[in-house]
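And now, chain A:
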Amino acid sequence: PRPVLEEPPVEPIRLGAVNPLGDITGRQSAQGMKLAVAEINAAGGILGRPLELIVMDDEFSPAVGAAAIEKLATVHEVDIFIGGMASGVHLAQIPILAKHGRVTVWIGAASHLVEAAIAALPDHDWYFHLHPWDYQQVEGTVEGWAAIVEKFPQIRLDRMFVAYEEGAFGAAGFAISRALFADVTIEGESFTSAVFGGGDFRAVLRHAKEFNPDAFVWVGFDPDALGMMVQAKEIGFAPPVFLGTPPGWPVGFGEIPLSEAVWLYGMWSPELKGVSPEAAHFWWAFIEKFGEEPATYFAPLGYVNVKFVAAGIERAGTLERGPLIEALREVRFEDTAVGWPLTIAPSRLIRHQGFTRQMILQWQGGRQEVIWPFEVATAEPIFPFPRWEDR
Partner candidate 1 sequence: MSVLRIENLTRRFGGLVALSGVNLELRENEILGLIGPNGAGKTTLVNVISGIYLPNSGRIIFDGKDVTESPAHIRCRLGIGRTFQIIQPNQNLNVLENVMVGSLFGQGAGLKEARRKAQEICQFLGLSRIERDITRLTVLEIKKMEMAHALATQPKVLLLDEIMTGLNIDEAREVIELVRKIRDQGMTICVIEHMMRIIKELTDRVLVLDRGEVIAEGLYEEVSNDPRVISAYLGEEE
Partner candidate 2 sequence: MLVVKGVDIYYGKLQVLWDLSLQVGKESVGLFGPNGAGKTTLVNAIVGLVKPANGEITFGGRSLLPLETHRIIREGVAVVPQERELFPFMSVLGNLKSGAAYIPGARDKIDERMRFIFDIFPVLKERLGQLAVTLSGGEQRMLAIARSLMAGPKLLILDEPSSGLQPSLVSDLFRRMREIREKEGVSILIAEQNVRQCLRAIDRGYVIENGRVVIEDSAEGLAHSDHVRRSYLGL
Partner candidate 3 sequence: MLAKLRQRDYQILIAFIIVAAILAFWRPHVLISGLQRGSLYVLIALPVGIIYGILGILNLAHGEFMMLGAFFAFSLVTLTGIDPLIAMLPAFPAMFVVGIVTYRLTIKHVVRAPLNQFLLTFGLAVMLTEMANLIWTTRPRIVWVPYAASSATIGPITFGTFEFVYVAAAAIVLVGMFLFLTRTRAGLAAMAVGQNPRGAKLVGIDVERTYMMIFSACLAVLGPIGALFLIRHAIFPGVGGPFSLRAVSIVAMAGFGNLPGILVWGIGLGLAEAFVRSFRGWGGWADIIFFGMIILVVFYRSYQRRVR
């Protein structure tokens, strides 16, 4: 009898990710991806093939990020591109992604400029975006605030003051807010973020106080959070709604008394583990695997990124581009690690847009409680903002 031939080794399905690994967002989203890949492989892979994840650093540099795509495409010959964070980096990657035309599922880059760049391509069917565009984020909050105001009539939102960091992140946030909050009187002023050596918000806060808004919103980065609170307290500025929209928060922010009743926006909250089984699963699995807590929503988002791709491949039964795109378009999750359902629908300019909303949350007792959407709410809002003297 002839000897039994060993089965030929199965070729893995290659996912190429590009993230800013030096930053907590990029690092944790890569970890989220790894977690998903590990889980999928442990369950036998997809179509009988294991997943292989190749992660590259973009160092927040467009040139490096673009070269990474080129390398993943030509050297590693990945089947699908995932990942992402900064819009500036992604802008440089788009021409190269377009050239290769492979399926790309992106979880970063919220700038509408990116959307415009993709829409300008002759064909962008291969591109899936799983992060709300900046205007969608604002649209979501407009909707959310309308709902909140309706449900809790004591809350009013007629006058808003936006303090925004002067870079692309803040400037876009302000411009879009101004355009979308149609019924609200909005004033705004820029500040230099502590990330760039700023951190002196006294003038902005003073102007905000003079304006006497119903809601004060600051659009900045994590390191600005402490300064905003401390400097608002020292001049006795306590508007009814005090809201911050950084991509993440400093370690231990919830523990300082000044954080109580601060509102925030987010794609996700650790507290969702109380209402979403998938979010809970992710939370504990992440901690077990990496020994640290997910600190930003990019951690669960990275996880979702891989899960979404895997579901699409599973559904298509092939890696062929046409069917795979079709299948991804059909993928539906009722619940995901970020605590939301996920479906693909066209956005303003592109065909395949995943998440389109963010939640409205509030710091309460050191936790980020979900206030809106009410379906996943974990707490009632505290209103108005407690006086500084009471903390």
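A quick word on the picks: all candidates are chains of the complex that A comes from, given by their letters.
Just so it is clear, contacts are C-beta pairs under 8 Å (C-beta built on N, C-alpha and C of every residue); 3 or more make two chains touch, one makes a residue touch a chain; residues count from 1.
Owing to the predicted nature of the structure, the values given are computational and were not obtained by experimental measurement.
Asker: Any copy counts here: identify which of 1, 2 or 3 touches chain A within this complex.
Answerer: 3
Asker: In their complex, what parts of chain A are in touch with candidate 3?
Answerer: Result: residues 22-24, 27, 166, 189-192, 194-197, 199-200, 202-204, 206-207, 222-227, 229-231, 233-236, 248, 250-253, 255-258, 295, 388 of chain A touch candidate 3.
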